[in-house]
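Apart from one protein chain that is not included, each protein chain of the complex appears where it belongs.
Chain lettering (A, B and C) follows the sequence in which the chains are written, and residue indices restart at 1 in each chain.
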Amino acid sequence: MDKDFKPNIVGFLCNWCSYAGADLAGSNKLEIKPFLSVVKVMCSSRVNSNLVLTSFLWGADGVLIAGCHPGDCHYEKGNYYARRRFALLKKIMESLNLEPQRLQLSWVSASEGKRYAEVVNKFAEDIIKIGPSPFRKNQNL
Amino acid sequence: MTATENIKIEKPTKGASIPAKEGIKKAILGILKKALETESLDAIMIPVKVPETESYAWVLLKDTVLLENANPLPPVMTIQGGKVLSDLTKHGKINKNIAVILRPCETRAAVELFKLKQLHFENISLISIDCPGAIPLSEYLAEPEKNEKSFGNILDKWDKDDSVRAICKTCYRFSLPTLTNTPASDLHIGLSGNTKDDVLLIPITSKGEKLLEKLDLKPDSSLKKWEIKINEIKKIKSQRRKKFNQDFKTEISGPEKFTAVFDGCINCHNCQSVCPICYCQQCYFDSATTKLSSEDYFRRAKDRGALRFPLDTILFHLGRMSHMALSCVSCGACEDACPMSISVSQVFSLVGEQTQQAFNYTPGINRGETLPLQDYLEDEFCEVETPSECEPTNSNEVKENV
Amino acid sequence: MKKQNVLIIGAGVAGMEASQLLTEAGHKVYLVEKESLIGGQTIKFEEVYPNMECSTCMVSPKQQEILQNENIDLLLLSEVKEVNGTAGEFKVKVKKKASYVSLANCIGCGACYEPCPVSLDNYFEEGLTKMKAIAVPCAGALPNVPAIDAENCLRLNGKKKECQACKEACMFDAIDFSEKDETLDLEVNAIIVATGFDMLDLKKLPQYGYNQKDNVYTAMEFERLYAENGPTEGKLILRDGDTPKTIGIIHCAGREEQGYCSAVCCMYSTKFSHFLKHKLPEAKIKEFHSDLCIPGKSHQKFYQEALKKEIEFIRCQDISVEKKNGSLQVNYQNGNIEKNTFTANMIIVAPAMLPGKDTKTLTETLGLSQDDKGFFATKSKELSPVTTDVEGIYVVGCAEGPKDIPDSIAQAEAAVGKIMNLSQGKNNE
Partner (left out) sequence: MSKKIGVYICECGTNISDRINIDRVIDEISSLENVGIAKKYGLLCSPAGKKYLVEEIKKEELTHLVIGACSPREHEQTFMKVCLEAGLNPYLFQMVNIREQCAWMISDKEAATRLAIKYIRAGIKRVTLHKSLEKIELESNPDVLVIGGGIAGIEASLSLAGPERKVYLVEKTEALGGMTNKFAQLLPHQGTNLSIIKDKIEQVNNNEHIEVLTSSTVKDIHGFLGNFEISVTNHEQDSETKEFKAGAVVVAIGFNLYDPKEAPAYGYGEVENVINALEFETMSSTGKIVLKNGKPPAAVALVHCVGRKEEGYCSKTCCLYSIKFARILKDKLPDVDVSEFYQDLCLPDKSDQNYFEEAKKKGIHFIQSDEIEIKDINDRIKVKYKSAEGKKEELIVDMAILASAMVPSQDTPKIAEILNLPLDKTGFFKEAHEMLNPIATPIEGVYIAGCALGPKNIPDSIVQSQAAAGKILTTLVPGKKLEPEVKTAEIREEFCTGCQTCLSVCFYGVISFDEQKGISTVNEAICRGCGSCVGSCPSGAIKIKHFTYPQLYREVLEALR
C-alpha cells in the first residue's frame, strides 16, 4: 500500500440531502480527507452511467454517489431509480472484476454530517488500500 | 399490441405435425406457400438467398415464386431479425397480415425492442423456430455451398455441431418457453420433433391458433418427445455454458485482462451498429458529447505523459454495456461484425447474463414484463449500498424461465 | 387584487407554510417568532412517521426559503403585545427583544461561542446538554445566527460589566451590546396564530418517576437524544452512561388529567420503537398503551411493521415507574385483573400535548377565547375550524389542538384560503 498515494475521488451529491449533509459536516468542523471533489446534482437520479464511466476513464480512483435515504427523496422516487442504475453499473463491474469497490453508493441525509464524514473518509481509506486506478495508466485508456 | 392479440392460450400440449421427409426447409416453405396462396397471410418476412453472393438478405415477399430461394433457418445470421422487424414496423401500423420467421434470439430481441417501443406486433404473426445455431458469417462466405450442406442435416447436430459460432455452442435458449402470460411469439416451429421426419407447428397465442385454423392444420400430435429432446439438449448446453463462463471469466476479468481484450479494437463501432438492442438514433459515443477540445487532450497528455487515441474505446464498450446489458439476448451479431475478431459477443453475453440474474430478469421471453430500469421496488439492492445497513433483499438466484 | 399584509405568529411548520403561500401571491408577511430560530418543534425530530423521513431534509429547504424571502419580515425574539382595530385594519404592537447580534453582519462562524464564560442548560436540547450565553442551540439551526441570552450574559445582567469575550472573538463586528429592545407598530389586514404547543411537564406526574437524573426520558428528550445533530450526535447514551437494552415506552401520560387524547403519541412512540430496533437490534422493547389511536390510511401499517420486529404492545392501565435495586421497573395492570411488572434500563414517556404557555395572554391580547381544554377556541361549532370569534384572526396547527404535521399544514393552508377568499371578495365591493 503506497503511503503517499493521493487518490482522486469524484463525489456526486444530491442537492437536498447529501450536499446539505456535507455542509453540516463542514459547519461542525469535522475532519475530512482532501481527496474527494464534490459535484453537485439536483437528484442522485441525474447521474447516468456515462458520467460515472467518464470519471473512471479520466483517471478517477473512486466514484461516490450520495443521495437521500430511500423514501426521503426530495422528488419522491428519484433515488429508487438511481439505486437501480447504480446496481447495474456495480454488477457490470463485479461481473468483470473491474474493482467494483471503486464505485460506491451511500445515503446521507441533511442531518447526517457525521455520517458524511465517516462515509467519505472510509471510502478514501479503502481506495488508498486498493491503490491507483489502472485506468490512470495511459496504456489502459 | 392490443389486448386481444397476444393472449396466452393454455400451455400447448399439442402441435400440428408436418411431414418433413425432404427436409424441414421444404416442409416449412410448403406451409408458407399455402399460407400466401390461401391469403391466410398477405406477406412473409423471411431470409432469402442472394444468388450472386450466396449470402442471405431479409425480404418481405408476397410472390410465392420468390419462396424458392427463401430459407426459414439459414446457416448464417446476416442481419438480426429483431432489427429487421423494427425497421418494418417502427414507422406506423400495417393493415396487412404479415408473418415473420425469427430465431429465438431474434424473437427475444424483437420483444425487447417492443418494450422499448421500437416495434409493434399489430397484424404481425411472429413465428419462432428452434435454432441449432449459425455458422460464423466470414467462414460461411468462404465456402457457402459446403457450409450450406453441412448445415443441411441439422437434426443430427444440435449440441454436437462445431461449425456454429462459439456463442451458439453455449446457447441454451435455442428454443422458446411457451408459458408466460404474454409470450414472445405467436407460433413456434419445433424441430427435432417426434420423428426425424416431421416438424411441429406449436400454437402459442390465439393469433397462432387462428393461423393454423386458416391453414386447416390440426394441432393433434403430442409435444412430449419434442419437449424431452429440447430439455436434454438444454441441459447439456447449459452445463457447457456454465463451464465456458467460468473459464472465460478468468480469462478476461480484471482491469488489465479486460482492457487487453479490447486492445485490438479499431473503434469502428460495427458491434453497435449491428446490435439489435442498440436502437438509439445516434449513438452517444459517436456524438461530440464525449469528446474534448484539442487543447484539453494536449494538457492531459502532458499530465499523464502519453494519451492513446481514440481515447474512448473502453468507455465505448463499457458504456454500451451499461445501455444494453440487461436486454442482451446473446445473438452474436456483434461478433460476426467485428473485423478484429474480438470475442465481443462472449464478453457482452457474460456480462448480460450476470446483470440479468442480479435483476432477476430474462430479456425477450415475456412481452408484458417491464424493463428493469423503468421500474423499482422500495426495498431492494441494499447490498449495493455502503455502508450497507440491511440484509440483501434481492437474492441473486435465477428465476428459471425456460 | 389588493395587497394584503398578514401577521403570522409562530414560525413552526404551520407558520412557515402560511407565510410561503401568502408571499407567493405577492402579499406581505410579518412572521413573529419568540425564539431566535425558526422551524418550531419539527426541527427537533430526526425522523418523522410514518415513512421515517429525515425531518431536517424535509424542513431545512423551507427554512432557507423563508430566510431568503423578501416579502417576509422575520421578527425573531419577538412577541405580540397589543392588537387594536378590526379585520382589514389591525394595528399591532410587537415587542422585539434585542439579540445583540447583527443578522446582517454575523455569518454564523461560531467563533464567539467558545470564549463565552457562561454555561447554561440548552433549552432546545431539553437540557440534555449545555450552551453558552451566546450560541445557536443546535448545529444547523436557522438562521445560523446566535443571540445573547441577556438574563445570563455577565455583561448584560451586570455581574461582570467589562466582559466582552464574544465581541473580541467576533471578526465581523456583529456584536452590539448597546442594542435595545424595540417595539414595532404594524398595520395588517389579517392575523394567523400558529403558536404551536407545549408538552406536559412530567414532574407533575410523579408516578412516572421522571426526575431528569434516572434513565426516564420524555418524548422530546428522546427525540433530541437520537438526533444526529443532537447532544450526543445520535449516539444512544443514557444518563448513567449505559446503552439502552430493555426499553419501556409509556403512552398517554396525562391523558386522563387533561381529558383528551393527544392524537400523535401512539404514532411517535411506535416511531421510537422502529428507530431503537434499527439501531439496537438486540434491544427488548415494550410499549404500554391504553387505546391505540392510529387513525389514517398509512398509520396502522407502521404499527404492524413494529409488531413484525417483535416489539411488544401491551394494553394496560395504572402504569407507574419505580426504581428497584438500581434498575427501573414499570408496574402496570393488563386486562382488568393481573398486576404485572417489567424491568427496563430505559423508559420513554409520552406526555400529553398542552396549549402553548403564552396561550392565555395571547388570547387576551387578540380578544380571543380559550376552549375548555385551554387551546385557542375556534368557531368549530359552526363548522369553521380555523376561524375565530374575531373576524380576520385565524388559528392553525397545534395552537388549535393536538395534531400531526400534515394536519397542521393543511390548517395553515386553510387559513390562507380564508384570507385570500375574503380579499378576492373585497374587490367587487
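For the reader, a short list of remarks on this structure follows.
As a convention for this text, a contact is a pair of C-beta atoms (placed from the backbone, for glycine too) under 8 Å apart; a residue touches a chain by one contact, two chains touch by 3 or more.
Note that the structure is a prediction, hence the values are computed from the model and not measured.
Across the whole complex, the hidden chain's contacts among the shown chains comprise A, B, C. Within the complete assembly, C:A415 is the residue of C:C116, C:C153, C:C166 or C:A415 that touches the hidden chain. Within the complete assembly, B:Y279 is the residue of B:F121, B:F244, B:F262 or B:Y279 that touches the hidden chain. For chain C, the list of residues touching the undisplayed chain reads 1, 13, 17, 21-22, 24-26, 48, 50-51, 53, 58-59, 62, 64, 68, 104-105, 107, 109, 144, 171-172, 259-261, 263, 291-301, 304, 315, 334-337, 371-373, 375, 379-386, 401-403, 405-407, 409-418, 420-421, 424-425, 427-428.
On the side of chain B, the interface with the absent chain consists of residues 90-91, 116-118, 279-282, 284, 287, 289, 292, 296, 303, 323, 370-371, 373-375, using the contact rule stated above.
Counting the whole complex, the residues of chain A in touch with the unshown chain are 8, 10, 19-20, 22-23, 25-27, 29-32, 34, 37-43, 45-48, 50-51, 54-55, 58-60, 74-78, 81-82, 85, 117.
As a working rule, only the chains that are shown with their structure count from here on.
With chains as nodes and touching pairs as edges, the resulting graph is an open line.
Chain A has the C-alpha centroid lying closest to the overall centroid of all protein C-alpha atoms shown.
Centre to centre, using the average C-alpha position, chain A and chain C are separated by 36 Å. Shared interface positions of chain B, defined as residues touching 2 or more other chains, are absent. Residue positions 71 of chain A are each in touch with at least two other chains. Within the complex formed with chain A, the residues of chain C that make contact are 46, 51-58, 60-61, 108, 110, 139-140, 144, 227-229, 233-234. Residues 16-17, 20, 24, 27-28, 68-69, 71-72, 74, 109-115 of chain A are the ones that touch chain C when the two sit in their complex. Here chain A touches chain B in the complex through residues 49-50, 53-54, 57-59, 70-71, 77, 80-81, 83-92, 94-99, 104-107, 118-119, 122-123, 134-136, 138-141, going by the rule given at the top.
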